[in-house]
Structure formats: structure tokens, C-alpha cells
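Before I ask anything, let me first share the structure, which is written out below as C-alpha cells.
A single protein chain has been removed from this complex, and every other one stays in its place.
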Amino acid sequence: MPRVTVTRRLRFNAAHRVHNPALSDEENAAIFGKCNNPNWHGHNYILDVSVEGDIDERTGYVLDLSALKQLVERQIVDKVDHRNFNLDVDFMRGVIPTSENIIIAFWRLLVDRVSPARLTRLVLWETENNYVEYTGG
Amino acid sequence: MPRVTVTRRLRFNAAHRVHNPALSDEENAAIFGKCNNPNWHGHNYILDVSVEGDIDERTGYVLDLSALKQLVERQIVDKVDHRNFNLDVDFMRGVIPTSENIIIAFWRLLVDRVSPARLTRLVLWETENNYVEYTGG
Amino acid sequence: MPRVTVTRRLRFNAAHRVHNPALSDEENAAIFGKCNNPNWHGHNYILDVSVEGDIDERTGYVLDLSALKQLVERQIVDKVDHRNFNLDVDFMRGVIPTSENIIIAFWRLLVDRVSPARLTRLVLWETENNYVEYTGG
Amino acid sequence: MPRVTVTRRLRFNAAHRVHNPALSDEENAAIFGKCNNPNWHGHNYILDVSVEGDIDERTGYVLDLSALKQLVERQIVDKVDHRNFNLDVDFMRGVIPTSENIIIAFWRLLVDRVSPARLTRLVLWETENNYVEYTGG
Amino acid sequence: MPRVTVTRRLRFNAAHRVHNPALSDEENAAIFGKCNNPNWHGHNYILDVSVEGDIDERTGYVLDLSALKQLVERQIVDKVDHRNFNLDVDFMRGVIPTSENIIIAFWRLLVDRVSPARLTRLVLWETENNYVEYTGG
Partner (left out) sequence: MPRVTVTRRLRFNAAHRVHNPALSDEENAAIFGKCNNPNWHGHNYILDVSVEGDIDERTGYVLDLSALKQLVERQIVDKVDHRNFNLDVDFMRGVIPTSENIIIAFWRLLVDRVSPARLTRLVLWETENNYVEYTGG
């Protein structure tokens, strides 16, 4: 049975400040530069959610992409779109909202919810010039 | 000898209907929603064909991308571009034309024809928000 | 009072056949080539709807883009998305579904509904390499 | 002498809140919805600056695009990139930071500084699905 | 009769050096910077050719975009693709190959050949961040 990976892309807009409260203001400014602006800045994020699985003979789908879209909207997009990662997002509490930490948090929200497919990759674009990816390792 | 992956992107426009003839009309409508429209709908598909191999010292190429392009045009694009996946495409007969099933069929048409390189990945974009990939597993 | 143009982009997928029933099959094939395939083909269309107006001091908007989006969805996208322009779309009856004719029909559906702003431009992309635009002239 | 329009695209990331302090919180929420989030949200903005002029025979340029880029960086990007439009940007004081109002403010900062070329159009993308343009009228 | 604008996008790759032979090497280096590299550099150019006209009732087209594509390939792309604007292109002889001068030359090659439509706009992208446009004025 061939195993195929299917990906759904979703988008959201959010504000954040890259800031470690355990460090002094001077250290934060030195490490994070303009990303440490106390008044926040923001991005149009792009998230690619990839799951792998067998093709269901009855549907020809690995899984229904509308269902995957709704899952990601409910678990992630509804909680972060037009929000502030530092102030508004429960699952980011106590974590510096870098793309690296965001993607790990997103993974945890999805990994047990895509069965019988298997979550295999998340990609998160922060700008047109940088993105992070996580495969669960 | 370093092994490099080279990719050629091709594009085609096609119509399809996501429909399982073994199911009732009601079941089809319930499972596939608007993708089950009996009068078809269509997409601008994007196909990325990736092959891996050693760099040929005489050419500096893994393989000639013009030759790869021509192969994919002859094997795939000429048969699906401006066609209907359900009605016009021999190699899709009896298969629900989801992206998952399309990419498996494409793989079979290419896998034995790219030697001495090795076909390692196909990616098929159906819309700007979803794509499938297959690596032969 | 400065006048600004605001644009909302929407997307839909549809099938069509470029065919003039007043001509013979041979003439249709000669004029329209592969776009005349009797079994249809399709596209991921992109539509940019532009309206111009004064900035409302109370909102800072020319008009609420969510309202514009909903208008275009109700007037256009809901009628054409995952549909066949030749068979499913009332407002295209009797018209060859080229992008030129489609954009004129879209214009008529929107032009009287964006007040107090003014509809100034529609752009319709059929593929990544061709688009049409109409400004009401 | 032919007159050509040349455009330089620049990008910046900023936070904002669409909010009219003259209105009640309930009115703001009703009008602006999720864009009114008190904790801000943000975007990757894209700005296209277009100027028109004669081609200088000595250079073949309408104007030096590096100079135009530096002008826009100094006048605009340095003041808004990784900033908050409501809190950090002097030239937006007292104005609701919608794209419409932002583009008017940008115009005023550039219009007298591109001579002997003439500023003819600004386009500002807020997301991949909406943009505003202003031509000085 | 509604008048619609239709656009065909084409692409080509070329080398050039921005250099005015009437100036000294020092002046050239000062004015053009890295674009003056004597060993050339190059770009993936994107050209949008727009023509306006009445919709032909028989075809639903302003003009056949395949015919427009072939015209632009024959008149322009075949002469500049994988070529050097300074050395290989007859119609650029004696002209500094900036995008401004290139677009004027392209216009002259097309303006009398799109009848009964009317050439109304050329846009030439040199990089993802700059483009020029010409409307014949």
C-alpha cells in the first residue's frame, strides 16, 4: 500500500516580542535586537501541516483535507490569529515566542489528533526569507 | 562522489470530479462535498519531479533537465494537460482522481525512465494551499 | 479628502470549455485548440476586486474589506467555485466562458453593490501566465 | 522623450491595532472585530514605490533605484520596521493605523523627495489577500 | 462594446552590464556600482505584455493569447533569452541595457504588431524587488 504525504497550508497574523524575562533588558536588546521591541511587531505566518498515511481505497484520500484544515483551525489558528504570542496564547506561556518554540508547541497540539494518519512535518514561515521545520525528532 | 537532487517543475491545467462509483450519490456527496460536483471543476496543477544522482564530470549535471522536462511532458503532461482526469486519462482508469492517486500514477510512469539517476520525490500542488508528495515508499 | 483604492483577492477553482456553439466542431477545434476539449479542463482562478473611495474618518477604511469579501463570495464565488462555467453558472448562459467574458459578467454583478465606494478594476488570473483586467470602459 | 515608471519593492514587519479612541470599546469591537485585539497583531507588509520620469541618457535610469531604496528606508522602513504603528510611529500619531491611512502618510513622506522623478503610485500589501494603492488624488 | 485588457507573462534569462561607454571607468563604477561588473551579471526577467481591445463575439477573446505569446517569443524572447544584452542583441546596440531602455526597445518591437488590439502596457521585472513599466507615453 503506497504511503503518501499530504500537506495543508494555513495562514495567520500575529504579534510577538522575542524576549527572555530571565535576562536583563540590556541582554535582551543585545541578543534579540529589533525583534525585542517592547511595543511588539508582527508577521503574516504561513504554516504547512504534513501528515503521512495509506491511501483509503474508499475515498482516495490519506485523510480529508477539509477535516485537517478544521482541526488546525480549532487547535491553532483560532488561538493565535490576530493575537499576541506573548500575551494571548495559553500554550506559549513561559516560552520565548521564537518560531522554533512556536513550532514545537504546534506539534504537541496536533500530533495525537491526526490518526490514522501520522503527523510527519510542520513548516512555519515567519517572513518570506526564513522558516523553521520540525519532524518530531 | 557527491549525490545531488535536481528538480524540474512543470504545470498543467485539468478538470476532475472526486467520485467513487462504488458508492451511492448520497455517500459521494457526503464524503466529497463540492469536489463531487457532477459537472466537474478544475485546477492549475504544479508538479515537481526530483531525481537524485552523481554529478557527471563531463557535463556537471546529474542529468540534463531539458531531457527530464521532455520525458515528463511526454509521459504525463501531454496526457493530462487541458484534459479531464476521470474521462480522458488512460492511466487513471478505475481510480478516484484525488491528488494522492494521481501522484502514485505519475510515479509509476516515471520511475523506470530516469536512469542512471533515481526518482526520489514527486510533489503535486492542487491549489496554493494543498499539495501531496510521494517518495516511493 | 484623499481617495484610495483597496483590493481584496479571492480564489476559486472551476472547469470550463472554450467553445462557440454557433461554430462547427472543426472551427471550434481550429480556433480554441486544447482549450476546446469536450471533456473540459479547469483552473485555479484568482480574482482581485478593487474599489476606490474616500477614507471614512470613523473607521480609517474606504470600506470594510470583510464586507467586500462577503459580497464577492455571495455574488460570485459561491456560484462558480468548484463549478463548471458552461453548465453550472446562470449568469454565463449563452456566453463563451473566456476570461474576457467572465470578467465582464463579474463586473455587472458587483458594480452596483459597493457604494459608497466605486468599483474601479477587476483582475482575473486564469494561470500564472495570463490574466485579464476590466475597468468598466 | 519616453517616460517610464520604475518601482522598488520594500518589506517590513510591524504590529498594529485597528482602533478608534473616539469610539467606545463595544463600538470598536463591533466595527473592527479581531483587528481590534487590544494586545495587537501584526503583518509582513510589502510596499511598492513607483516613480515616473524621463530616462536620463547618461545613466539609462529614470533614477537610481539604490538611491530610491535608501530614501524609502530612511523615510519609512527605519521608522516602522519591527515597530508598533499605534505606539512607535510619530507620523501616525492620532490616526487609525489602517492600510489606507498608512499609505497616505507614506505618500506625504516621499512625494517631495523623488525629484526630478515624480511619485506616481504606492501600493501596500497587508496580507497576501489585500492591498491598498494611492496615486495622490 | 466592453474593452478588456489581456496580459501574457513571459520569462527569459539574460546577462548584462550597466555601462555607459561615453564615461570613464571610474565614472561608470561610481554611478553603476556592482551592476557595472565588466564580467557581467544576469537576471531571470519577467515580462508582462498587455493589450486592450474589444471582445470578439465569435471567439470571446480580445485576441488569441497563444498568438500573442508566439509574437512576443519571435520578436523578443528568441533574441534575448540566454543572451547578453550588451553583446548579442541587435536592437539594443548603442543603448545602456537598463530595464528602462530595454522596455522602450521591447515596446517598439511590439506596438505595430498587435492589431486590431492595442498595446497598452509592458511591465518588466528584473528582480523580485524592482520592475519598470511603460505605457507608450
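Letters are used for the chains, namely A, B, C, D and E, taken in the order the chains are written, and counting of residues starts over at 1 for each.
Definition applied: a contact is a pair of C-beta atoms (placed from the backbone, for glycine too) under 8 Å apart; a residue touches a chain by one contact, two chains touch by 3 or more.
Computed from a prediction, not measured in an experiment: that's the story for all the values here.
Peer 1: Checking the contacts here: which visible chains does the omitted one touch?
Peer 2: Missing chain, whole complex, touching shown chains: A, B, E.
Peer 1: Can you tell me which of B:2, B:21, B:94 or B:137 touches the chain that was removed from the display?
Peer 2: Here the residue in touch with the unshown chain is B:2.
Peer 1: Please pick, from E:43, E:69 or E:118, the residue that touches the omitted chain in the full complex.
Peer 2: E:43
Peer 1: Could you tell which one of E:27, E:57 or E:128 touches the chain left off the display?
Peer 2: Answering carefully, the residue with contact to the hidden chain is E:128.
Peer 1: Extract the touching residues of chain B with respect to the undisplayed chain.
Peer 2: That gives, for chain B, the contact residues 2-10, 50, 55, 58-62, 64-66.
Peer 1: What is the set of chain A residues that contact the non-displayed chain in the whole complex?
Peer 2: 18, 20, 22-23, 31-33, 95-101, 103-104, 128-135, 137
Peer 1: In the whole complex, what residues of chain E lie against the chain that is missing from view?
Peer 2: Given the touch definition above, chain E has residues 11, 13-16, 34-35, 37, 39-44, 81-84, 87-88, 127-128 touching the missing chain.
Criterion: only the chains that are shown with their structure count from here on.
Peer 1: Rounded to the nearest 5 degrees, what is the angle of the rotation that puts chain A onto chain B, matching CA atoms?
Peer 2: 120
Peer 1: Decide which interface, D-E or A-D, involves more C-beta pairs in contact, and give its chain pair.
Peer 2: A-D
Peer 1: I'd like to verify one number: the distance from the centre of chain D to the centre of chain E, where each centre is the average of its C-alpha atoms, in whole angstrom.
Peer 2: That pair's centroid distance is 28 Å.
Peer 1: Suppose each chain is reduced to the average of its Cα coordinates; what separation in Å results between chain A and chain E?
Peer 2: Spacing between the chain centres: roughly 41 Å.
Peer 1: Where in chain B do residues touch two or more of the other chains?
Peer 2: Residues 128 of chain B each touch two or more of the other chains.
Peer 1: How do the chains pair up in terms of touching? List each pair.
Peer 2: Contact pairs between chains: A-B, A-D, B-C, C-D, C-E, D-E.
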